[in-house]
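Heads up, one of the protein chains got dropped from this complex, but the rest are sitting where they should.
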Amino acid sequence: MTMLTKEDRIYQCVSHVVMMILSLNVIIPMALLVISSFTDNDTLIRNGYAFFPENLSIYAYQYIFRTGNAVLRAYGVSLLLTAVGTALSLAVTIPLAYALSRPGLPAKRLLTFYVFFTVLFNGSLVPTYMNYTNVIGIKNSFWALLIPGLVTNGFYILLAKSYFSASVPGEILEAAEIDGASACQTFLRIAIPLAKPIVTTVGLFAAIGYWNDWQNGYIYLTKRADLYSIQNLLNRMIQNIQYLSQNVSNIRDADVGLAAIPSVSIRMAMAVVGILPILVLYPFLQSNFAKGITLGGVKG
Amino acid sequence: MSMAKQTAGSRKGKKPLRHFIPFYLMALPGIVYLFINNYMPLPGIVLAFKKYNARLGIWGSHWVGFSNFKFLFATNDAFVITRNTLGYNLAFIVVNTVFAVGVAILLADMRHRIKRFYQSVILLPYMISMVIVSYLVFAFLSTENGFINNSVLLHLGMEPVAWYMEPAFWPLILILVNLWKVLGYNCIVYLSAILSFDKGYYEAAAMDGATKWQQIRMITLPLLKPVVTMMTLLAIGRIFYSDFGLFYQVPQNSGALFSVTNTIDTYVYRGLLELGDFTLSAAAGLYQSVVGFILVLVTNLLVRKLDPASSLF
Partner (left out) sequence: MKKFLSVLLSIVLLSSLLCTAAGASELAPAEQVIAERKAAAQASGEYDKVVFAFHSWSGQPAGTARVQEKINERLRETLGLEVELLILDAASYAQNVRLMLSSGEQIDIFNSNLLGYTTCVNDGYCLDLEENNLIQTYGQGILEAIHPDYLTASRIDNVLYGLPQLRDMAMGPGAYCIGQEYLDGIGFDYDSMYEDPDNKDIIYTDYDTIETIFAQLHEKYPDKYVFAPGDNLITAGSIIDNVGGDNFGVLLDPVNSLTVENLFTSDAFKAYCQRVHDWYLKGYISKDAITDDTALSAKVKSGRYMAMMAQAKPSYNTQISGECGRPMIVFQVEPDIMKSESITIMLWHLNQGCEDPVAAIQVLNAFYSDPVVSNLLIWGEENVDYVVLEDGHITFPQGVDSTNAEYYHTMNWLLPNQFIAHIWENDPLDLWDRMVRFNDEAVKSKALGFTFDNSAYASEFSALTNIYNEYAKQLLFGFIDPETGIAEMQAKLEAAGLNTYIAAKQEALNAWAEANGIQ
C-alpha cells in the first residue's frame, strides 16, 4: 500500500498532534530544568523557578566541572558500565530465555518457576549486602556496580521467553535440527535473527537500568570515589540535601550542612549533566533499535 | 512426570535427555546468577522474625515470632496506607497500560522520521530521578511563584491555591506525574511487540476494506493480549510496593497530604528513620513480597483458565 487514503492521512495527522502534545509535555519542563541550571542561585531562592529569570549565571556548571574532574570520570564510569553491563545482561538473559522456551525441556515448569520466584522474592538489604561483601567479596570494586541486581531479572527472562515461544516458530528450528545444525548453531543463526525485537528491547532495558542505577554505588562504594557513576554522584548530593533538610530539627548543625552543600541551581545542573549523554547518544542508538525491530518482523 | 508431554507443538515422542544438554548449558549462566543474586540471600528472611544483636550475629539472634510485623498493622494508619498503595497501583496499571499501548500503536504506524524524535523525547523523563521531578512539580505548583498559580490561575481570574496543603487534587496529580515519567519506558515493550506482528494481517484486512480503527480493534489488540497480560501480571506482583520518590519527594513530604500520599513504603520509611531497625524493614519487605506473590499466583490461575497462552507459567 503506497497510496495514502484520506483516512490514512487523518490518522497520521491525529498521531502527530497527539505525539506533539506528549512531547511538549516533556520538553517544557525539561527546558525549565535547563534554564534553572543557568539561573543565579539566589535568584532561584528569591523568585522561584522561571522561564525568564532575572539573573543568569554559569556558576553551577563551573562548580561541577571544576571539582577535580569528578564529573568527567563519572561519565566514563557510566558509559563503561552501561556498555559492559548490557552485553553481559544479553549474554545471560537471552540464552536462558531461549532454553526455557523449548518445548519438551525436562523440568521446564520447575525452572520457569525458579525464575519467576525471583521476580517477587529476594532477601532484604542486609542479607544481600552480606552475601556480596563477605561471600562474593566485591565491595568497593567495579564488579559491585555491575553485578548486584542488574545483570538480569525474572522479568527480562520471562518477557524474552514468551517472545521466543510465540514468535519463533518451532517448525523452523526443528527443520534446522533435521538438517544437521547443532542446537548452538540453530540458536545463533536462526533464532536470534528472528528475535531481534526482543533482543533489542531487553538490551535497551538493561542499558537504561545500568545507566540509571545509583543504589549499587551508594551501598557498595564507601572508599572508591573514583568509581562513582554519574547518577550516583548526582544522587549522593541530592540525598544529602534531602536528608538534611528533612531532619533539620534532629540533626545538629544540619542547617550549616545544608548551606554548605551546593544548592538549587547546582542540583539542576547536575540533573542536566546526567541526561546530556542520553540526549546526544540516543538518536544514534534509536536508529539501530528501529532497524532491529522492523527487520525482525519480516517473516518468510 | 508427564509435564514434558503436555507442551504444544509437534511432538514425536520423548526426546532423550542428552538432546537437551545444550539448552541446559545455555541456561546455566542465568541460573547461576539468579542463585547468587536472589537465592543465596534468601535465608536472610529470618531477620524479619528476629531481634537482631550484632554480638550474636544473624543466626544467634533471638526469635521474636511475628512481633516485627506488628507495627504495620497495629495502627490506625494501616487502612489508609494499604488503601493508598493498592488504589494507586490499580490506577497506575490501568492508566499506564492504556496510554502506553495507545502511544505504541500511534508510533508503530507513523511514517515520518520524526517518530524517532518523539520516542526519544518521551523516554527522557524516565532518566531523571524523582527528586528532580519533585523540583519541577514544585516549579509548577509552588504557592507563591508557581507557574499554575502565577500564570494560569491569575489570567483566569481565580484565586491562587495552596496546592501542597490540599489533598483533594493529589491523586490526580500523582497519577499524571507517574504517567509522565513512565510512558516512554512502558511503550517500548508494546512498540517492539507491535512492530513484530506480521504485516500480512493488516494488508489483508485493508484489502477487505477495514478501517484503521477496525484494524486496531481486530488485529493489533488481540495480538497484544499476551504481552499486556504478562505486563499486568508482573505489575500485580508489585502491587504492595510503591515508588518512594513519587509518594515522598513529589508531595515534598507535606503532612497535610498524608491521607492521600502515605503508602506502605513511606510509612515504613518515616517510622523507621529514627528507629534504625532493619529487622522491621525486613518484615515490611517480606509482607509486601508475600502479598504480591499470592495475588500473582491467584491471578495467573485465573488467566490460565481463560486464556492459557497468556499466562505466565
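What to note about this one:
Order of writing sets the labels: A and B. Residues in every chain begin at 1.
Note that in this section contacts are C-beta pairs under 8 Å (C-beta built on N, C-alpha and C of every residue); 3 or more make two chains touch, one makes a residue touch a chain.
Just so it is clear, the model here is predicted, and its values are computed rather than measured.
Here one chain is not drawn; of B:74, B:168 or B:306, the residue touching it is B:74. If you put the hidden chain back, the residue from A:20, A:126, A:190 or A:279 that touches it is A:126. For the chain missing from the display, the contacting residue among A:12, A:57 or A:239 is A:239, taking the whole complex into account.
Although one chain is not drawn, its touching partners on chain B can still be listed: residues 51-56, 58, 68, 70-71, 74-77, 138, 142-145, 162, 164-165, 252-256, 258, 262, 267-268, 270-278, 280.
Listed here are the chain A residues that touch the chain not shown: 41-43, 45-48, 63, 66-68, 125-126, 129-130, 133-134, 139, 218-219, 222-223, 225, 236-237, 239-246, 248-253, 255-261, 263-264.
The definition used in the following text is that only the chains that are shown with their structure count from here on.
Centres computed as Cα averages put chain A at a distance of 15 Å from chain B.
Interface residues of chain A facing chain B in the complex, by the touch rule stated above, are 1, 7-8, 11-12, 15-16, 18-20, 22-23, 25-27, 29-30, 32-33, 36, 47-50, 91-93, 95-96, 98-100, 102-109, 111-128, 130-131, 135-136, 147-149, 151-152, 154-155, 157-159, 162, 166-167, 170-171, 174, 182-184, 187, 197-198, 200-201, 204-205, 208, 211-212, 214, 231, 234-235, 238, 242, 246-247, 250, 264, 267-268, 271, 274-275, 278-279, 282-283, 286-287, 290, 293-294, 296-297, 299. Touching chain A in their complex are the following residues of chain B: 1, 3-4, 7-11, 14-15, 17, 20, 22-24, 26-27, 29-31, 33-34, 36-45, 47-48, 58, 103, 106-107, 109-112, 114-129, 131-132, 135-136, 138-140, 142, 144-147, 180, 183, 185, 188-189, 191-193, 195-200, 203, 206, 211-212, 226-227, 230, 234, 237-238, 249, 253, 273-274, 278, 281-282, 285-286, 289, 292-293, 296, 309, 312-313.
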